[in-house]
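One protein chain is absent from this view; the other protein chains keep their places.
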Amino acid sequence: MGEAIVFYGLSALILGFAVMVISTRDTVHSVLFLVVNFLLVAMLYVLLGAEFLAVIQVLVYAGGILVLYLFVVMLVNLKRPPETYQDPRRQTRLGLALSGAVLAEFVAIGVYGYTSPEGLPAVAAQAVEGGNVEQVGWVLYTNYLIPFEVASILLLVAMIGAIVLAQRDV
Amino acid sequence: MIDITPSHYMVLSATLFMIGVIGVMVRRNIIIIFMSIELMLNAVNVNLVAFSHQWQHVTGQVFALFVIAVAAAEAAVGLGIILAFYRNKETVNIDEMNVMRW
Partner (left out) sequence: MVDTLVIPLLKIVILLNAILIAVTYMVLLERKVIAWVQSRLGPMRVGPYGALQPIADAIKLMAKEDITPTRADRWVFTAAPIVVLVPALIVFAVIPFGPEVELFGRSVPLYITDINVGLLYVVAIASLGVYGIILAGWASNSKYPLLASLRATAQLISYEVAVTMILVSLVLTAGTLSMVGIVEAQRDAGLWFAFVQPVAFVVFFIGGMAETNRAPFDMPEAEQELTGGFHTEYSGMRFALFFLAEYANMIVISTVATTLFLGGWLRPFPGVAALGFLDLVPAWIWFLFKTFVFLYVFLWIRATLPRYRYDQLMRLGWKVLIPIGIGNIVVTGVVKVLL
């Protein structure tokens, strides 16, 4: 009962702030609504028992990536409003109609078409006692060690790329 | 309607995803488009964590962790590209970013 109230409340707020993200004229306000959205999604993760991921979401997504977005918004401080020119070939209403159709399809699948498969596919059983952090750590460093290392190389490449791209040609 | 099943989370995730898709299609400010892409990645994460909760196995959360790492990398490089573009042609309107040289 309490879980239902929290879930419906959080969902309403998440979707409400998401709509405000894509519909606000002022870019800075848009980024701030997205920050609130991510904090609410972190609360949803806590509801789902994924505490480590919730704190990582706040730390990395809301506290790192969006600060970067806010910085770029402030550096790109335009004198004229950014969205005055529109390409005449743009078909906004058709796009909205198609999105509505795809959304209806997704909701139909989610509500009517979802049946749980029989049993869990063969994954290694929980090999370590302890809370959420210990289990995530165990699985991350034993079963998924190679993706972990590849992700670290990806971040290194992204770091180098971002520095090279944003450099001034001195 | 009182019991929260994975179907509820799938509907939430699908709606959040489509809001992101609408943002990418309708808005012309490229920074808002990037933020809509972040919304889409977030929707996928919600789905993954919901299923991880249903099966009581942390693989979904580990996958979501990798999605966050990839989103961070993509945001950094994408914003670098935006800044480099802005330095050459003073616009962030993607309908004006349509020529290879000028």
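By letter and in written order, the chains are A and B; residue numbering begins at 1 in each of them.
Note that in this section a residue touches a chain if its C-beta (ideal position, glycine included) is under 8 Å from a C-beta of that chain, and two chains touch if they have at least 3 such contacts.
Bear in mind that the values here come from a model prediction, so they are computed numbers and not experimental data.
Taking the full assembly into account, the omitted chain touches A. Among A:L10, A:L47 or A:L70, the one in contact with the hidden chain is A:L70.
Listed residues A:V55, A:L140 or A:L165: the one in touch with the omitted chain is A:V55. Although one chain is not drawn, its touching partners on chain A can still be listed: residues 26, 28-29, 32, 35, 51-52, 55-56, 58-59, 62-64, 67, 70-71, 74, 131-133.
FYI, only the chains that are shown with their structure count from here on.
Centre to centre, using the average C-alpha position, chain A and chain B are separated by 6 Å. Those residues of chain B lying in contact with chain A across their complex are 1-4, 6-8, 10-12, 14-23, 25-29, 31-32, 34-36, 38-39, 42, 45-46, 49-50, 52-55, 57-59, 61-62, 64-66, 68-77, 79-84, 86-87, 90-93, 95-96, 98. Across the complex, chain A meets chain B through its residues 1, 3-4, 7, 11, 14-15, 18-19, 21-22, 27, 30-31, 34, 37-38, 41, 44-45, 48-50, 52-53, 56-57, 60-61, 64-65, 68-69, 72-73, 75-76, 78, 82-87, 90, 92, 95-96, 99, 102-103, 106-107, 109-111, 114, 116, 120, 123, 126, 132, 135-136, 139-140, 143-144, 147, 151, 154-155, 157-159, 161-166, 168.
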